[in-house]
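The complex appears here without one of its protein chains, the remainder shown in place.
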Amino acid sequence: MRANPGRASSLSLAGIVERLGGRVCGDSGIAVSQVGSLENAGPGEIAFFSNPRYKAKLAQTRAGAVVLAPAAEGLTQIARIVADNPYAYFARLSQLFNPEAAVGPGVHPTAVVSKSARVSASASVGAGSVIGASAEIGEGVRIGSGCHVGERVHVGDECRLYPSVVVYPDCRLGSRVILHSGVVIGADGFGIAEDHGRWLKIPQIGRVIVGDDVEIGANTTIDRGAIDDTVIEEGVKLDNQIQIGHNCRVGAHTAMAGCVAVAGSARIGRHCTFGAGAIVLGHLSIVDHVHISAATVVSRSIRKAGTYTGMYPFDDNESWAKNTAWARHLAELANRVKSLEKRLKERNDD
Amino acid sequence: MRANPGRASSLSLAGIVERLGGRVCGDSGIAVSQVGSLENAGPGEIAFFSNPRYKAKLAQTRAGAVVLAPAAEGLTQIARIVADNPYAYFARLSQLFNPEAAVGPGVHPTAVVSKSARVSASASVGAGSVIGASAEIGEGVRIGSGCHVGERVHVGDECRLYPSVVVYPDCRLGSRVILHSGVVIGADGFGIAEDHGRWLKIPQIGRVIVGDDVEIGANTTIDRGAIDDTVIEEGVKLDNQIQIGHNCRVGAHTAMAGCVAVAGSARIGRHCTFGAGAIVLGHLSIVDHVHISAATVVSRSIRKAGTYTGMYPFDDNESWAKNTAWARHLAELANRVKSLEKRLKERNDD
Partner (left out) sequence: MRANPGRASSLSLAGIVERLGGRVCGDSGIAVSQVGSLENAGPGEIAFFSNPRYKAKLAQTRAGAVVLAPAAEGLTQIARIVADNPYAYFARLSQLFNPEAAVGPGVHPTAVVSKSARVSASASVGAGSVIGASAEIGEGVRIGSGCHVGERVHVGDECRLYPSVVVYPDCRLGSRVILHSGVVIGADGFGIAEDHGRWLKIPQIGRVIVGDDVEIGANTTIDRGAIDDTVIEEGVKLDNQIQIGHNCRVGAHTAMAGCVAVAGSARIGRHCTFGAGAIVLGHLSIVDHVHISAATVVSRSIRKAGTYTGMYPFDDNESWAKNTAWARHLAELANRVKSLEKRLKERNDD
């Protein structure tokens, strides 16, 4: 029933810690062959526990073993691997049990590869994909069906493009970049100049430069620069349906959840995180290690690391209507408070 | 000028109620051959009236006939069909006049179908589409051009995939599922674990399971589960550009308008509705029969049926600026009110 039926054979807990570190508590001979969730894992599977909220699920799990932190070691009696960062440990363990399916190299007969493109012998190009003139496709690259790689695009080693990805001309992908289906890299930025009530198009002559180890989710779009380049630094992780405007720079190891929108020319630091649906207005700067909550609109630059939020609270519709009516009269309310303070002060002064 | 030129020939109102129920008021011999809007329908067309807001349009319509509720029967003198649910009646009537264009079965010569895939003889596969190994394509399925159906995907009977749809490996579509262009089903969920300032990818080994009679709008994305499956139950209707994160469950007959974002592991009940741009944060539960207004951020679980809203009001820019400045000083304002109350109470106590 799993997505990847060709998974690794089973390993004992002893065998796992030999490969990945950590320490076994309980029967180290127990063998597991796949990861699972606390809720649904069976005896041959290993789950993880890192969120204290799920204590009840830990107590009820039928998993063969569990990965947890030293502080949680005593919470269960089933066989367990103790690791400082159980979630990261679990990631490595899942990678071990779920290697990517191998794809034989070669260009599908229905693909259309320009004569001047260089496709390495170890790369694969799927059915109907188009590789433009002078494009370079690195070692071990896997390009799915129906992709379009524009002229002079550079695709670094071991990149993976899922079906229906488009990379416009001249953009560059580093190594090990993953682009999910529907991603569009390098479309024209939204550059228009008003001229007597009409919009003139400003040619977008910059590129998109994507660093190593970047992963970009389905239907996310990153526009090419107007003049200079749009840059996504190494290790950035973008979820689905994100829009990155022209000339932005997203710092290394920053992660954004789904539907984030970043307007043009924003500069975002390294190691930042963005919750779902956050919006960053244009021409702003955000320093390193800033965390933006979901649905927050960043309307001015952020110069200090920390967590920032601007989510308007929801309520039952009636309460919302009653309270929100006042949101449009806050200044009046504040003036009335000020007036009361003044009158009370005058009385005191009497 | 209509989208579907091969529509049914004309029917008298008597003939319509014979097929669909309801009752004629006025000349039942009047014939119509297409649906129309109150504004633009002509004599050979039938419109519907259900929103009292459009009384003036009803009065002015040139439609040959109109569908309306018993309570509205007296609002016009033109021929009319009286039905308890005029909008649902109109839906059936439009289906009658606008059957889907027939598509002959068969695999286009430019499609690439794996030898191990099973494509039923009554299915059609469009130009350039790719059907992966061991995929199953049911009876009467219509797959447009440029689609990618991954390995081991199951596509139930009578499904329709418009051009440029991608379904990742191992996902399952029930019967009569409609996927519009640009839909991506089963891309990797956003599963990353931090490890010393870098992100480790967590393989996404769950699937997406889509129930019967689900319709999914253009460019909507539904991610596969991290470990367990993402599930869209039967009868769910999703508009365009929606993002459903990994491990979500969307209950049967729930409908979401455009641009809704649902973060990972949310559990949404049956018969819910979501307005445009609503956001549901991760790991929350929403019970059945909950209605979320547009642009509302659901930041905690909802345990009671009802309508919930969290839309921040807009205003002319100057008023907004004046009032919103206080939104960042509400606690201070509340303290000043508290202090006034205290002082006034002290006075009273004097």
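In order of appearance the chains are A and B, and numbering begins at 1 in each one.
Please note the rule applied: contacts are C-beta pairs under 8 Å (C-beta built on N, C-alpha and C of every residue); 3 or more make two chains touch, one makes a residue touch a chain.
This is a predicted model, so every value here is computed, not measured.
The omitted chain makes contact with just one of the residues B:22, B:128 or B:189: B:128.
For the chain left out of this panel, the touching residue among B:150, B:191, B:235 or B:282 is B:235.
In the complete complex, the residue from A:130, A:155 or A:231 that touches the missing chain is A:130. Residue in contact with the omitted chain (choice from A:75, A:96 or A:297): A:297. In the full complex, subunit B touches the omitted chain through residues 1-5, 34-37, 39-40, 85, 87-88, 90-92, 94-95, 97-98, 108, 110, 126-128, 144-146, 162-164, 178, 180-182, 215, 217-219, 235, 237, 239-241, 253, 255, 257-259, 271, 275-277, 294-295, 311-317, 320-321, 324, 327-331, 333-334, 337, 340-341, 344. The missing chain lies against subunit A, touching residues 110, 112, 128, 130, 146, 148, 152, 164, 166, 168-170, 182, 184, 187-188, 190-195, 197-207, 219, 221, 223-224, 227-228, 241, 243, 245, 259, 261, 263, 279, 281-282, 292-293, 296-299, 306-313, 315, 319, 322-327, 329-330, 333, 336-337, 340, 343-344.
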